[in-house]
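With one protein chain held back, the other chains of the complex are shown just where they sit.
Chain nomenclature is as follows: A and B, assigned in order of appearance, with residue numbering initiated at 1 for each chain independently.
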Amino acid sequence: MDKLMSDLKTQIIAQLNMQDVKPEDIGDDQPLFVDGLGLDSIDALELIVLLQQHYKIKLSNAEDGPKVFQSVRTIAEYITAHQNQAA
Amino acid sequence: MSTTVFIVGVGAISAIGDNVAGCLASFKKGKAGIGDMVYLDSAYKNKIPVAEVKHTNEQLAALAGMSPKISRTALLSSIAAKEAMDDAGISNMDALRTGFISANTVGGMDKTENFFSEFLSNPGKGKLRNVVNHECGSVTELVADQLGIKNYVSTISTACSSSANAIFLAARMIRHNMLDVVIAGGADAITKFTLNGFNTLMILDSDYCKPFDENRKGLNLGEGAGYVVLVSEKIAKTLPKKAYCTLSGYCNANDAYHQTASSPDGIGSYLAMDGALKKSGLLPSDIDYINLHGTGTQNNDIAEGTAIKRLFDPHYPKMSSTKTFTGHTLGACGGLEAVFSAMAIHHKIIYPNLRLQTPMKELPFVPETVLGENITVRHALSNSFGFGGNCSSLIFSKL
Partner (left out) sequence: MKMYIRGTGNISPQKTFGDVPFLEEPVLYNGIRLTCIEPDYKDIIDPKMIRRMSRIIRMGVAAANACLQEAAIPVPDAIITGTAYGCLQDTDLFLTKMVEQKEELLTPTAFIQSTHNTIGAQIGLLLKSHNYNNAFVHRGFSFESALLDGIMLLMENDASNVLVGAIDEITDNSHAILKRFGLYRTAAVSNMDLYSTVSRGTIAGEGATFFLLAKEPSSHDYAQLNGLATFYKPKDHAETEQHIVNFLATHSVHISDIDLVIIGRNGNAKDDAVYDRLTQTIFNTSILANYKNLCGEYPTAAAFALWLAAGIIKNGIVPAVLNVSNTTGKTMKKILIHNHYQDTHHSLLLVSAC
């Protein structure tokens, strides 16, 4: 899980072009949207593609975004749950 | 600055008709132009419905009297602009100061897409004739040159409000006595670029769109062109045919909320509608019909609806989204819907908002679901809102 969360942080920074942010700046449970990291609806769409590209997980309903993308940990949990399902 | 601006000619081509009469006939039949993708070559064929103009580029080129090798957007633009010009029947165009102000969102992108696939594999490859008219302004010039219009030629691109802004600018140039006659509106063909772009935003409905429905799932992309001919009072008096209506109000405001999303209270939409009313000196109760922007996305319809509620409550005019027929034609929608608004006044008809089953629970009003005939429309408000927060409203008034 720690490895996955660490990978995710690097991938999020790259995908969202957050030039001045380092992986260690993002807390595992830090909210990603609004008051936390300040992400918005467009970033959520970027993250959906990130999951597809790196983890082959398809989030078909954009409305699930807010739940899944609460924090790096919730994303990691979603990935783990759905990868196991696939396997 | 005081002259009244008259609408004396209209031209339209869309998924529901090759000309204004064809579009009106489809409205009366309740026949939408949305369906499976036939003409666009995309990976989303049979997956995402679109509202295409039902002709190949070769057929459109024949109608336009242009080469089939140029951008589909220019072909559509030419057909509708020429119809508008012919409809106005101004015999002495050469003696007048004439302008062509057009709008589009991606210029000759349909051709650039073809060019790019070859160019990417080898920068020395790709036919240059496919990118020579990439610029938005080139599409306008192809048509201006064909129509022989030289005095003023310009292009506006403010996403989905583009052609409303073109008509707006045209009216102002007439009021400033800079021009006598302006053909204004816009055109856009469906391209892979826009289809994929909207698809990444997950706002394309995989079924037929349902604007202002509680269960709306997004928009359908459409294509087409719509133009009106605007003249000053002095010129209007010399024409054999009576003008259709006047353009009495207009306003451009910005939502300033997000690059693509509308603010929850629709402040930009509210300010555009309110500003257009103030410009025309009218009250909300004077408006008999609103041609909604009504794209069918969750976000647009609640923002627009909330703004309408704030401005019109408790007396709501009749309203509908003609995008339920034509799809969302992006840079063309302000022009097409200006034509439809002018025709609502002229023919005393109200277009139905198709496929509306469950009205939005947040709103106290419901758009018209059936065709209304013999209805006097004193003033019609047409809304066009776009990415970048660009919101424009136009008001057309009965003579």
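What we mean here is this: a contact is a pair of C-beta atoms (placed from the backbone, for glycine too) under 8 Å apart; a residue touches a chain by one contact, two chains touch by 3 or more.
All figures in this text were calculated on a predicted structure; none of them were measured in a lab.
Tell me which residue among B:Val8, B:Ala88 or B:Leu169 touches the hidden chain in the full complex.
B:Leu169
Looking at B:Asn19, B:Ser77 or B:Thr105, which makes contact with the chain not pictured?
B:Thr105
Using the touch definition from the top, which of B:Leu24, B:Cys136 or B:Ala184 touches the missing chain?
Only one listed residue reaches the unshown chain, and that is B:Cys136.
Return the single residue from B:Ser42, B:Gln146, B:Gln298 or B:Thr369 that touches the missing chain.
Looking across B:Ser42, B:Gln146, B:Gln298 or B:Thr369, the contact with the absent chain belongs to B:Ser42.
Which parts of chain A face the unshown chain closely enough to count as touching?
The list for chain A reads 15-20, 38, 42, 45-46, 49, 52-53.
Determine and list the chain B residues touching the chain excluded from the picture.
For chain B, the residues touching the absent chain are 1, 42-44, 105, 107, 112-113, 116-117, 119-120, 123-124, 128, 131-132, 135-138, 140-141, 144-145, 150-159, 165, 169, 172-173, 176, 192-193, 196-197, 199-201, 252-260, 267-268, 271, 386-390.
Just so we're on the same page, only the chains that are shown with their structure count from here on.
Can you compute the centre-to-centre distance for chain A and chain B, using the mean CA position of each chain? Integer Å is fine.
That pair's centroid distance is 38 Å.
Can you list the chain B residues touching chain A in their complex?
200-202, 258-261
Where on chain A is chain B touching in the complex?
Residue list for chain A touching chain B: 40-42, 45, 48-49, 62.
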